[in-house]
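Only one protein chain is missing from this complex, and each of the others stays in its spot.
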Amino acid sequence: MRVESAAYACRWRGVAPSAKALFALAGVVSAWIARSPAVLAALAALLVLAAVAGARVPLRTYLAVALPPLGFLLLSCLTMLVTPGVAAPGVATPGADGGWHWTAALLPVVTRTALRALAVLAALLGLVLSTPLPDLIGLLRRLRTPELLLDLMVLCYRMLFVFRQAWDEGVTAQRARLGYRSWRHAWRSMGLLIGQMAVQVWQRTAALQTAAEARALQGSLRFLPAVFPQAPRQNAYAVLAGSVLLALAVGDRL
Amino acid sequence: MNTPGANRSASSVPASSVPTSSASAALAAVPALLELQAVEHVFADGSAGLRGCSLALGRGRRHALLGPNGAGKTTVLQHLNGLLRPTGGRMLWNGRPYEYGRAGLTDLRRRVGLVFQNPERQLFSAQVEEDVSFGPLNLGLDETTVRARVAAALDAVGLAGFGARAVHHLSFGQKKRVCIAGVLAMQPEVLLLDEPMAGLDAPMQRELTALLDGLAARGVTVLLSTHDVDFAYAWADDIHLMAAGRCIASGAAHDVVLQADALQAAGQRQPAALALHAALAARGVLADGPAPRSVDALLEALHALPAASPAQPLACPEPAAQRHAPAPQTQEQTQNQPQQGQPQDRQGHAHHRSGETPA
Amino acid sequence: MNTPGANRSASSVPASSVPTSSASAALAAVPALLELQAVEHVFADGSAGLRGCSLALGRGRRHALLGPNGAGKTTVLQHLNGLLRPTGGRMLWNGRPYEYGRAGLTDLRRRVGLVFQNPERQLFSAQVEEDVSFGPLNLGLDETTVRARVAAALDAVGLAGFGARAVHHLSFGQKKRVCIAGVLAMQPEVLLLDEPMAGLDAPMQRELTALLDGLAARGVTVLLSTHDVDFAYAWADDIHLMAAGRCIASGAAHDVVLQADALQAAGQRQPAALALHAALAARGVLADGPAPRSVDALLEALHALPAASPAQPLACPEPAAQRHAPAPQTQEQTQNQPQQGQPQDRQGHAHHRSGETPA
Partner (left out) sequence: MHIMEGFLPPAHALGWAAAAVPFVAWGLRSIGRGLQAHPERRMLLGVAAAFAFLLSALKLPSVTGSCSHPTGVGLGALLFGPAAMVPVGFVVLLFQALLLAHGGLTTLGANVFSMAIVGPFVSYGVFRAVGALGLPRSIAVFLAACLGDLATYVTTSLQLAWAFPDAAGGVPASFVKFAGIFALTQVPIAISEGLLTVLVTNAMARF
């Protein structure tokens, strides 16, 4: 989990999550407002810069995290740039028999969509690569997210690591007994392991419930929110920086 | 010689009876802080967890619940914390029966904290501070108080400054301490720990015993379960011996370990320190009297024997010994020995009682 | 007193040195069964698991890998089983480098079985038999053979007749034995166990050591990791000491425990039996010579001292001793004592080597 470790290690770890979220929100809204490819590209660049230079997220980590969405972007844009032959009667093409061919008709839309996606992605990455998830959950708590949903998030986040460790240890133990010798063995081993861990879902649930009751559980899971004493000042900075992005975007619209 | 519990008993007890009476005599005067009276527990699947288990815990003492795996130690702990309800017999707090209503249970769990064995199964939040705040918040305390308690609890377990860390970045020993902090933050009068030493190596065990001794010194009643008779003897004031769902012996540590039948019934042997001391006392190497609590304390006692002590053979006419002390000293020395040995043993005890733990 | 490495240099070691040199002398002629040569391992997250760790395991012996938590014991075991690959240095099997191809690993894991610490993490099937058959089935054996092997493995761990049981109804100790059966069913030449004693109570530990001794007696090379120096000294033929990813000492158990610096570097104290024996020998209570392997063996030695032995004080002119042996015997006795003591120690050793485990 690269995002996870980057968030704990980055320079903006102690900055109020509300400030980082405000800045990311400004980035998203700006990208939605802006029209011209140049401004969208500039927004994306500024947001990447903020994460890499400001929060000091290692570039290698940044790229590794961005790679899968970029793959999706490439595939989807290519999809939009082909069109069925029959659907373009005005153009003389060899694909008129029902094959596929390139079309430039959607190129402006594709360019804008791609750049907008890059800018919004950069806003998201800037947020998640500098903010550990518990801080984000704390922010959602302040934003009055339903308690039950928050409980699910807190438990899910904690148990994620417990399960991941259990999974890794299980796979290692199976490998030690030749469980992944071949493709066929691998499937059988995985099925066994997932089944065993699915049963653990209930056992772990019972244990957690007991442990919570031992600590006087009163219904929902209550936790003390982390405090960020600098939050007002940091929020102000974030609003200021966000306004620059918004100004760029609004200027593009005018 | 004084059993530690004896002081607490009514002052009119004749002094002569004190040495043999053990702590249970002392408990007769004041009710025990916590008590199981003939508690039965049958689980939902029909298996018996406890069979007429009776047990009394004196206030402010260090108790060890000793027994093999499956003897019912965890079941007892869960009864004490109100997680399980006896299917027969009753539970007492300060002489009053447990109340199992919501308010009664919340009150009980504020007073009697329970730390489970496996940290992965009792930490809910991935952030240290958040998890520790869970208990105090459930008690309905305000934010400032909770924050202060969380800080104090983390400090007590030696994790001050770890509040913002992620639980999954901690070591096993640290996770275990977070669990303890989560209970300490509720400021319980009794701290129950299920097999706290499991999975810890020697230095980590020393740290944890030091922490527990510190709590006991501040008046917290501590009860831990263990299957290690040597550890129980070295650490505890009182030992409660369990086997097959029954509490088969209970009392001051140095009394319980002398009950060979009960130990055997619980699948335990004698503590090594006791057995060694007995063997050495029989041979006059160490003095009679209370045995040191651990092999280390016994070793100390051996090393602290006067230098002339290797001694007894030398005192006899033996050519190789000629360079040593002259013969006339012999008798005096031999007579002195018991008295010289005694302070060693007392020191072992004092050392032990002061809260430092023999490794 | 021979450092074990020294014997490996030449086969011309005079026969007279054999009794003290232990089996490591035998290693001189043949290469070790398994060997780590300056193995480095850096984990994906950049942390160092092993730093130039060198280690040789002789065939058919009982090895203990001793060190505190985090010293790299598990990492060594995972290298031996081919689960991890050195990032530097190399691994040898019978003097030949490991092959990490699919066929090589299959062959290796058939020969070198690894039992992990936590049974919950390595039992995947609902039924005992099914789980034990996992390894042999992966070896591609036919059903009849697998069935026979499963039965034999369950028999070996004392769980014959448990084949059809549900895994989650077993006790912790039984689960642990199912894990071992699952590896034994692959009929490995080497059995590696990660902290096998963790979480087991005394009777279960005795059972397990008896099982491991039985396997060793049948020629299986056994290596287990532990952080308990007393257990390692009591059980193992060879001890390999680890600290901070390095193997800092290696050799016959009775040699390694004498290396005080190395023990301290690994955060270990001396084995209690050794320390006690030294203290008692210095006082002439026990004879010099090899120390017994466990406190129990030492106790036996104490109890087996001739009845007249409590003795040395009595031998001297002391009023209370008059009813005992007449003075003339004294000198003879004192001289005899070392010789009388010696057989005790030897017996302790023999008792130990015969496969029975001192509790």
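Letters A, B and C name the chains as they come in the text, with residue numbers starting at 1 for each one.
Just so it is clear, a residue touches a chain if its C-beta (ideal position, glycine included) is under 8 Å from a C-beta of that chain, and two chains touch if they have at least 3 such contacts.
Note that the structure is a prediction, hence the values are computed from the model and not measured.
The hidden chain makes contact, of the residues A:105, A:227 or A:247, with A:105.
When the omitted chain is restored, the residue from C:102, C:168 or C:303 that touches it is C:168.
Of the options A:136, A:176 or A:246, the residue whose C-beta touches the omitted chain is A:136.
When the full complex is taken into account, the listed residue touching the unshown chain is A:199, out of A:49, A:199, A:227 or A:240. Residue positions on chain A in contact with the hidden chain: 1, 3-4, 28, 31-32, 65-66, 68-69, 72-73, 75-76, 78-80, 82-84, 86-88, 103, 105-106, 109, 113, 116-121, 123-125, 128, 133, 136, 146, 148-149, 151-160, 162-164, 167, 183, 186-188, 190-192, 194-199, 201-202, 204-206, 208-209, 212, 217, 219-221, in rising order. In the full complex, chain C touches the omitted chain through residues 124-127, 130, 166, 168.
Here is the rule we go by: only the chains that are shown with their structure count from here on.
The centroid of the Cα atoms in chain B and the matching centroid in chain C are 30 Å apart.
If each chain is reduced to the centroid of its CA atoms, chain A and chain C end up 50 Å from each other. Taken residue by residue, chain A touches two or more other chains at no position, since every residue touches fewer. Along chain B, no residue makes contact with two or more other chains. Residue ranges of chain C in contact with chain A, taken from their complex: 45, 78, 81, 83, 102, 106, 109-110, 113-114, 116, 118, 121-125, 134-135, 138-139, 182-183, 186. Here chain B touches chain C in the complex through residues 68-70, 171-173, 195, 198-204, 227-229, 267-269, 272, 275-276, 279-280, 282-285, 295-296, 298-299, 302-303, 305, 309-313, 315-318, 330-331, 334-335, 337, 359, going by the rule given at the top.
Note for the complex: chain A touches chain C at residues 5, 166, 169-170, 172-179, 181, 185, 189, 192-193, 195-196.
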